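Note that this complex is displayed minus one protein chain, with the remaining chains in position.
Coming up: subunit A.
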Amino acid sequence: MATVLPPPSKRQKTAAAARARDQVEAPPEIPEGVQRIQFTDADTGEARGPVVTVSLANLSPKNLSLLLNSLLGQTDPADRLPYRFYNPLGDSTGEFSQEQVIKAYLDGTTTTELQLNIPCRAEAVFKVKAVTRCSAAINGHGESILTASFSPASSSRLATGSGDKTARIWDCDTGTPLHTLKGHTGWVLVVAWSPDNGILATGSMDNTIRLWDAEKGTPMGNPLKGHTKWINSISWEPYHLREPGRPRFASASRDYTIRIWDAVSQHTDMALTGHKASVSCVKWGGAGWIYSASHDRSIKIWDAAKGTLVHTLNAHAHWVNHLALSTDSVLRTGFHDHKGKKAIPETVAEKRQKAKERYEAATLGAGGIERLVTASDDCTMYLWEPAKSTKPLQRMVGHQKQVNHVTFSADGALIASAGFDNHVKLWNAKDGKFLHTLRGHVAPVYQCCFSPDSRLLVSASKDTTLKAWDVRTGKIAENLPGHQDEVFAVDWAPDGERVGSGGKDKAVRIWHH
């Protein structure tokens, strides 16, 4: 008697049904036809390469990328760059899609005589994978973690500041604590690595700033006293501007002032006074200007060499919470790039040269000047080009509650803003146009951070989760639960390997792909 097979299980049946459904969909018919195309730079609008004629069937983004590389003479596989193409029909904000071009061809909007300008932009040559799992949850801090920052050189060192009055440096390769930086008598509110990875500055509730040797974890000299209230923000002088052997940094405090410190002599170089309320954020720009945002609703721009006020930008109607520069990621990493240790130049002059080149490359898209975006309690953000005008380029509205954090992507093409209305919003950095709302968090979003290749974004929220987002589609890439309580700080390592986060549950978490 033959064996009777059991009837298929429900799983088998659904799998078979899904397979059947997939098989039904035939690939859409692509008409015979050709299209004249011209690649243009998405930022400047200049033509890239000659006009070429391509058959409609070959108009996929992958083929275009290959074509553009060969047109520009980058034939060696090592030289090839990945390109991203934008929609040539209408305004150049959406993605390039082959279907739309074919549709336009069919309904007669484009013809073989007309040429199609396809905006393109080179993407990062390296690709960061979305973090998916928590590789280490390291205990050590005795209180909430208030701030976290990766070293500019590599993802193996993470510094965190905590409410237990210490800062710690963690070895992320092994998931162990490396140094405990004791000395402050108040919560450590800010940690900032110098761009050459030598010094770590910590600012605290006890009104002082301390400097630490980042390698050995030992204090460098005495606490820097001068502020009369706690420190809100610290920003180092960009590497290419720094006088050799005399690194400086700026600190913003609740006492309404900004101080510029010399990290070697440990004295105040200058005190910039003028704000009428707490200074919430300070950034040292690559063109020798210092940008500061304050609760007095103004943004002030200072000349770092002379200590004079250059501009005051007034537009916001409430506290300015945060500001970001389009060159932030370059200024933070200085001469360190994605190629790692072996690409670091030998001499100081070469290092400065490289840092300068990186800075100039980052500002190239915006015509050689840096842009500024400010987030405020009035639920709006403003995009500025202070080198050109003191009038804002664009007012960015859409958030329904205070905007707490704003950040530029590493390539300077996107802006992400995190608000107390549980949303993260993505904006085009070129003109400040709204792109996507990233919905998913169920509580205020405190911080967000782009991956160094600008393809992903990670956000930290009060709802105890981190979420990784795909910025191209505006969809969630990965949900990262694990923290027991609010997540206050998140940072994506400059080499893209790891994400570090910390919050109220006192454990540092390192996330990995």
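The working rule: contacts are C-beta pairs under 8 Å (C-beta built on N, C-alpha and C of every residue); 3 or more make two chains touch, one makes a residue touch a chain; residues count from 1.
Convention: contacts and distances are computed from a predicted model.
Enquirer: From the names "Trafficking protein particle complex subunit", "Eukaryotic translation initiation factor 3 subunit F", "Ubiquitin-related modifier 1" or "Ribosome biogenesis protein NSA2 homolog", which one matches the UniProt record for the unseen chain?
Expert: "Ribosome biogenesis protein NSA2 homolog"
Enquirer: Taking the entire complex into account, which one of A:Phe85, A:Phe150, A:Phe488 or A:Trp511 touches the absent chain?
Expert: A:Phe488
Enquirer: Specify the residue from the set A:Gln35, A:Thr110, A:Ser149 or A:Thr465 that touches the hidden chain.
Expert: Residue touching the absent chain, from the options given: A:Thr465.
Enquirer: Identify the residue among A:His275, A:His322, A:His336 or A:Lys430 that touches the chain left out of the display.
Expert: Among A:His275, A:His322, A:His336 or A:Lys430, only A:His322 touches the chain that is not shown.
Enquirer: Of A:Arg242, A:Arg371, A:His441 or A:Arg455, which residue touches the hidden chain?
Expert: A:His441
Enquirer: So one chain is hidden, and I want to know which residue out of A:Arg168, A:His184, A:His227 or A:His295 touches that hidden chain in the complete assembly.
Expert: In the full complex, the listed residue that touches the missing chain is A:His295.
Enquirer: Need a quick check: the contact residues on subunit A for the chain that isn't drawn.
Expert: 143-144, 146-147, 162-164, 187, 189-190, 205, 230-233, 254, 278, 280, 295, 321-322, 404-405, 441-443, 446, 461-465, 479, 481-482, 484-485, 488-489, 504
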